[in-house]
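Heads up, this is only part of the complex; the chains shown haven't been moved.
Order of writing sets the labels: A and B. Residues in every chain begin at 1.
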């Protein structure tokens, strides 16, 4: 994919099309992350803690993991962004998530919520609703089924007569994607958050705009925690970009480009996983400006 | 190692020898895992959660990690197999293991138990006995000392006069292996489970049959969690093979072959660990049929 930014050089008042705007913004955000090294506080799951921390370090941010109720408010008070991820949740951790989220929100920092497995068990769905309602969430990132489950549960909580109406059971993949985009837009508008639905193509919405992000590599689905890593990278980008939808879309675009780079010559999911960290570290703002595939907004 | 399956082509009624039967079954099980993508629920230790999830994804299965008492029964109710691993156990997790195990057992799904460190501390040994007695375990996988400790403790619980009689202290390695096979056969017969003792050569028994599996690579002992990964892969194979001993033996055989492939050209335990994920992803049923080293049954 080629962009032709040259035509804007001589006329800075000419508004570039949205795709180029977001590609440029992705490049600027990446540069800003590396310049400012934002501290990203993660209350996340045991499976991905290591790879998430490494991805944040690789891209240029600074990770911290802390979950004890005695310290999460203080830690959130130091951080530039917060990630809440319920992948291996337990009751005490959820309380810490609420405490940390409220602190971040009060300080004007962005809270990224990853509702891992929402819809799979009642405990996860209810916890996801509670975090969404009480933890100052600014951005939600999930896959299609998680976003549909969260939308349905949120609407069901608001109006007990509606549950199950739009549940995408047994539908084909295209329908599922469409359903997820509709769910994301409802969820975004209802909760006042940006929502990112990730999959073969990612969709980001804040209820008004719809941004599509392509990229990545099929091996991403064969490595655990790539979704969780996406959420963490979004938090790093949100630390330098006050627009939640733009932060989410540009973070996903850079991650997708890194995935494409990592996939070149990878022998399998093991080497891909390692090359992905290398690519997050090596990718330059210029490569991002020229190479990300992002449109809309 | 070469197999000559050609001689069975013209006479499907001729019973192939057991080794070839199991090699073919390993190939079929691998293909079935990739075709059906079984969901494997893991309640496992913090050290290996990431690598275990990645190994399951690499081989073609779908992992989920969840331990909260509020959701383990529901999650086990969705899964095609369950892994219980006490590597970093604590009291609350053991309760969740029992709940999840009983659910799986009631649904006819196989529970694989990895008694990490049984024999090292009283708490581990007692916990291992409790999980074995109460969690619907169908397959136990451990190293020689874990299996000996579990056998001894199980017999001691049944007859308090017998403890310590067969404890393999200070014996040489060959004696230890023989002792472990005897312990595995007693444990299998007594508890009505299949038992896999892994080591330089693996032995699987259900109390009636004895299957030996060779393969692997010396660097496996220099990477943490290879035993735990073996247990997780056995669970994936048990999701597609109703015979616990055959599931264990074929899962170990595929893992051993992947280890052999990964070891070719590995520079050390780091690259070996990564290449092992690549090999689990790349190995084909045809390679398995021709290359696994499995006999008995």
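Simple rule for what comes next: a residue touches a chain if its C-beta (ideal position, glycine included) is under 8 Å from a C-beta of that chain, and two chains touch if they have at least 3 such contacts.
If you're wondering where the values come from, they're calculated on a predicted model, not measured in any experiment.
Oligomeric state of the entire complex in this file, given as copies of the one sequence with 2 shown: 3.
By our rule, only the chains that are shown with their structure count from here on.
Fitting subunit A to subunit B on CA positions gives a rotation angle of 120°, reported to the nearest 5.
A separation of 36 Å divides the Cα centre of subunit A from that of subunit B. Those residues of subunit B whose C-beta lies close enough to touch subunit A in the complex are 46, 49-50, 53-54, 57-58, 63-68, 70-71, 74-75, 78, 273-279, 281-282.
Those residues of subunit A that touch subunit B in the shared complex are 45-48, 50-51, 87-91, 117, 120-124, 221-225, 267-271, 273-274.
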